[in-house]
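Every protein chain of the complex appears in place save one, which is left out.
Naming follows writing order (A and B), and every chain is counted from residue 1.
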Amino acid sequence: MAKISDTAINGHFTGKDILSLDQFSPSDIQLLFKHVSDMAKIAKNAKASDLLKGNIVTLIFYEPSSRTFGSFSASVKQLGGQTVEIQNPQSFSSVSKGETLEDTMRVFEAYCDAIVIRHPVQGTAEKAAAACTAVPIINAGDGVGEHPTQALLDLYTIYEKHGRLDNLTGLAAGDILNGRTVHSLIKGLSLYEGNTLYLLSPEQLRLSKTDYDKFSKKGIKLIEISNENEIPKDCDFWYWTRVQKERFTDMQEYESVKNKFIITPKLLAEYGNENLIIMHPLPRVGEIETTIDDDDRAVYLKSQIRNGMYVRMALVALVLGRL
Amino acid sequence: MAKISDTAINGHFTGKDILSLDQFSPSDIQLLFKHVSDMAKIAKNAKASDLLKGNIVTLIFYEPSSRTFGSFSASVKQLGGQTVEIQNPQSFSSVSKGETLEDTMRVFEAYCDAIVIRHPVQGTAEKAAAACTAVPIINAGDGVGEHPTQALLDLYTIYEKHGRLDNLTGLAAGDILNGRTVHSLIKGLSLYEGNTLYLLSPEQLRLSKTDYDKFSKKGIKLIEISNENEIPKDCDFWYWTRVQKERFTDMQEYESVKNKFIITPKLLAEYGNENLIIMHPLPRVGEIETTIDDDDRAVYLKSQIRNGMYVRMALVALVLGRL
Partner (left out) sequence: MAKISDTAINGHFTGKDILSLDQFSPSDIQLLFKHVSDMAKIAKNAKASDLLKGNIVTLIFYEPSSRTFGSFSASVKQLGGQTVEIQNPQSFSSVSKGETLEDTMRVFEAYCDAIVIRHPVQGTAEKAAAACTAVPIINAGDGVGEHPTQALLDLYTIYEKHGRLDNLTGLAAGDILNGRTVHSLIKGLSLYEGNTLYLLSPEQLRLSKTDYDKFSKKGIKLIEISNENEIPKDCDFWYWTRVQKERFTDMQEYESVKNKFIITPKLLAEYGNENLIIMHPLPRVGEIETTIDDDDRAVYLKSQIRNGMYVRMALVALVLGRL
């Protein structure tokens, strides 16, 4: 399987680097999601899959992320593939001796059929992809940059429930200013017609003017609200996020906003509806009460997590040319 | 395979959490041991086993334990299964950002068919089991709490040699006060009739009065001795343990007791017998002289270690419903 340098998917996943949601058109997403459904069946089936038998995928994580790491590791193994797992390579001798990222990547591409990379610095996945000439790179998150599989699993979770990605009404709450996952969700929903997203956040954590204008131009209707009583009752999904402590230098300011918006049974009873799903990219630290967890509409610890694995199974198998 | 919430095994392992030796009756232990013998045959056979093909087991270790980690990892792979391996998740971003154990567990249960957890805090495995609704939890040691597979491998090692777990005479030596493995051994042997255990320790490291009374009530005969010359010559096993430095605040006191009881060739010649086996939960730091290692009766670096793997193979396969 030769590596393809075109970035747009255009219906062909084999050999492509997966670096950003921007590579996907609605028909690419549709194609992927058809396979994701199949992956769900394979994972639930007791019979083992040999789809990736003989394939080795390197997981190289320059920052710890237990969930994404575990999800990719399980994805490959669910399909009968194997992984080479390298965590915190910066503590490894070659990197600490001054080896460049490019050299490290070219070493690892010799051992495997694809590389999944996680890195704290934006743009690193792209750099890795440029260095590797033999195998495709999958971006598992590079700092404030992209995390395409997270974006795709969020979209799939909405699609799985509602059967479409257009003409939806949703609510995103929490840190709208910095939240990478919310930005990706907006970008993804912008690919489709007729979507409206309410944005509920403390004043300090609203979208920047630049982002608001950029996203609005793409066709999605964004409505900023600042009070829970403005939540529309016909939402198809709620996408709650954590207020990220690490973004604040003033801890008093953090304390004043961190629990401003919490999903409680009362809030859900008042503003939720029967067909709603409640999503969260995790980790959660109090912004959804645990009493909500067992509600059928709460998918953040259930299908949203499983869908992450299914999306990664499909994506890995597609870039390896096995689907 | 649905998860079962009953804690007692009662002859049915499939879907059960394995948290404590207390879940096992003598007939459960008998059933397990029948499978352990089969596992030994599988492991020794050059032909690969596919018993767990298609199964993924997560090993999540919140404290390092190379032996237990390696033993579980090998157990799953000996049977053709796969693992997702997460070590030191507390250094991972989601946990350091304040994610609860319960959320972490619910994330990982989405990726796999069973979770093996090691944690420094007593009661954590039980908490994990309560959080997970889809897959069984196996306790690989939670602080001063339980470590059921260690207890079962110790019992199996005695059973393998002597063909029974009743009417045995044994000696436990070292730190009887704090040693979790000795306490589990006492508990295990208490399930059977006619067992006598001599307890040899420095004065400061005797069983607490509470434990002595509690264990004695269960039917096992406990005889405390303080001098090597009180060791009976008809022991079926010696169970030696390390005096745990980390329990002492006064290093002078530690130095005075740490090497009080050491197995030397002389001690073995004087008090051992032909059918004795010498056990140790490891690590050993001097309390058995290395000249003893090649004695056929010394099993601590031989069958006791291998039995740990066989017991874990059987247990994992049983809770996964593959046996």
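Here is the rule we go by: a residue touches a chain if its C-beta (ideal position, glycine included) is under 8 Å from a C-beta of that chain, and two chains touch if they have at least 3 such contacts.
Predicted model only: the values in this text are computed from it and were never measured.
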Chain not shown: contacting residue from B:121, B:134 or B:305: B:305
Selected from B:71, B:124, B:150 or B:195 as touching the chain missing from the view: B:71
In chain B, positions touching the absent partner: 46-49, 63-67, 69-71, 73-74, 77-78, 85, 242, 245-246, 282-286, 290, 301-302, 305-306, 309
Contact footprint on chain A, counting only the chain that is left out: 53-54, 56, 58, 82, 84-86, 89, 91-95, 97-99, 102-104, 106-108, 110-112
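Quick note on the criterion: only the chains that are shown with their structure count from here on.
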Distance between chain centroids, defined by C-alpha means - chain A, chain B (Å): 40
